[in-house]
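With one protein chain removed, the remaining protein chains of the complex are shown where they sit.
So that you can tell them apart, the chains are marked A and B in the order they are listed, and the count of residues begins at 1 in each.
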Amino acid sequence: MIEEMEPAPKGTEYDFYFGPAHPGSGNFGVKLKIDGEIVVSARADPGYLHRGFEKLMEYRTPIQNAVLSDRLCILEPLNWNLVHAEAVDELMGIEVPERAKYIRVIMAELSRIQSHIIWYGVFSKGTGFDTGFKMAFGYRDYILDLFELITGGRVYPAGYICPGGVRRDFPDNAKMKILKVLDKMNKMIKLGELENPAMDARSKDVGVLKLKDAIRLGVTGPVLRGSGMNVDVRKEEPYEVYDRLDFEVPVRKKGDAYARYCIGIEEMKQSVKIVKQALEDLPDGDVIETSLKKPKLSYKIPEGEVYVRNEIARGEAAIYMVSNGNSTPYRVKVRGPDFLHMIPVLEHLLKGVQIADVPAVYWSLNICPADMDR
Amino acid sequence: MVKRSEKAKTMRKLIKAIWIFNWFNSCGFAELVPLVGSRWDMERFGMIIVGTPRHADVLFIAGYQTHKSIERAKRIYEQMAEPRVVIALGSCTMTGGMYWDSYNTIKKLDDYLPVTMYIPGCPPRPEAVFEACEKIFEHVKELE
Partner (left out) sequence: MTKKEPNLLDEINSKFKTDGRIQREHRIWVSINVNKLIEICRWLKEKGFTHLSSISVTDWLEKGEYELTYHLWSYDNKMLVTVKTRINRNKPIVESVSPIWGESAQIHERELHELFGVKFKGNKDLLPLFLENWQGSAPFRKDFDWRDYVREEFYDKKNEREKVYYD
């Protein structure tokens, strides 16, 4: 039963539904109360994609969970794969071989570039630059072809990063192809740095998020860096081999939609740098821990609990896993960055903007509805 | 001379190019939006994305649906003008798929909306979507 909108009580006030079946909104709706042209208040409407992920993982063994964990957020599957694999590795006390760590970092950074390209595409569509949308999705296909060569799937890599390492080694021509794709990515970055007067006018000074509000609302990732704070989980508590690689973390002070957009383009540049360094330093050796080389269908997870934090393209992702000695986990809690970006932050930022600015604010937060609903 | 029924004549006049309504749900976003991009350009076949169901011929249900979103999909379906087609993408619409034991997803789309064509895969490739649209044209040609 869908609730009907209220009739307008008087004059210029009315209810407006920026809803799920909208070309500019994704699977998520926001109920706005508008007076004339200015938004008075907003109320988020989540739940269109709720599957109950956390309890689904309790019925499945770690190998099955590795395949399920790519579907946590469709737009960056390899990054979520990595978070889950690290949680199981730490619970079981597995030591991952060096070559596997470098491969994990390469795949995670390629997935971050691919996710930022989507961000650029939908942000330009939301502010009126339709050509940018079509070109961005054209460039993204180069990375998807790379994923198909290495892991077997264009969008979902079928649990490539699994507990113990990665499933199979790079094929022989992978290194040359990755370097060619990185050249194309430089062209994409040049497209992103173009000065487009319409996009600039629609995103400068729109949706300003101050630092004090950001910390109180629980914001992480590029949105927090756009408001002036220099934090990144890869520098605070480095995981895999990030402490041996040399990269910068872009920060802007202004906090508006344009600042967040600029950070997205800068992060793509830094990711290209990381992949090049990791490819040069790639050592030889095994890609999976020796006791798990012959795949076992189920193994017992020792008792304990862990909390693992990673930096995915949208912010800070974390998994809290509790095990009581069986072959399936007892409780898995998934913390995604979009849960906080889409409900408290959006309701806070949409107060007082004009209707025409709503897409620019909405897409500059880089949301993924699947991550919020789980 | 083959005598065609009235229905076949009207269908041949109306279905020449397919206009799709933009209801990219869940997994469909990652595999249907590249169709709009510059590599698998779908405008060369006459297919474009429209923003309102009144202009659309085809409703793509791409991926799993929950109880909340199937109500909205039904309401959209009722607003489309005839002739209209529903294409279901992915294995979650056929049997429940990867989330078969979830309490909130629906298991068989056929119980809620009349589906014309299923495209299997998790997710299906863009070439499969083009082949499905081609089958619609063939089906209309063979109608008698």
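Keep in mind that, in the parts below, a residue touches a chain if its C-beta (ideal position, glycine included) is under 8 Å from a C-beta of that chain, and two chains touch if they have at least 3 such contacts.
Small disclaimer: the values here were computed from a predicted structure and weren't measured.
A.B. asks: Would you indicate which residue among B:Arg39, B:His67 or B:Arg125 is in contact with the undisplayed chain?
C.D. replies: Checking each option in B:Arg39, B:His67 or B:Arg125, the one touching the absent chain turns out to be B:His67.
A.B. asks: Identify the residue among A:Ile38, A:Leu179, A:Ile215 or A:Ala356 that touches the chain left out of the display.
C.D. replies: Here the residue in touch with the unshown chain is A:Ile215.
A.B. asks: Using the definition of touch stated at the top, determine which of B:Arg12, B:Arg39 or B:Lys107 touches the missing chain.
C.D. replies: B:Lys107
A.B. asks: Return the single residue from A:Ala21, A:Ile103, A:Val223 or A:Ile343 that touches the missing chain.
C.D. replies: A:Ile343
A.B. asks: Considering the entire assembly, which residues of chain B contact the chain that has been omitted?
C.D. replies: Within chain B, the residues touching the omitted chain are 67-68, 74, 77, 96, 100-104, 106-108, 110-114.
A.B. asks: Tell me, which residues in chain A touch the chain that this view leaves out?
C.D. replies: With respect to the unshown chain, the touching residues of chain A are 1, 46-47, 50, 52, 54-56, 59, 215-218, 220, 229, 231, 236-237, 305-307, 309, 316, 318, 320, 322, 330-331, 333, 335, 339-340, 343-344, 348, 373.
To be clear about the criterion, only the chains that are shown with their structure count from here on.
A.B. asks: With centres defined as the mean C-alpha position, give me the chain A-chain B separation in Å.
C.D. replies: The computed centroid separation for chain A versus chain B comes out at 28 Å.
A.B. asks: Name, in rising order, each residue of chain A that touches chain B in their complex.
C.D. replies: Going through chain A, the ones touching chain B are 1-2, 20-23, 26-27, 47-52, 56, 59, 68, 71, 74-75, 133-138, 140-141, 144, 154-156, 370.
A.B. asks: So in the complex, which bits of chain B are touching chain A?
C.D. replies: 21-27, 29-31, 33-34, 36-40, 49, 51, 64, 66, 68-69, 71-72, 75-76, 98-99, 101-105, 122-123, 125
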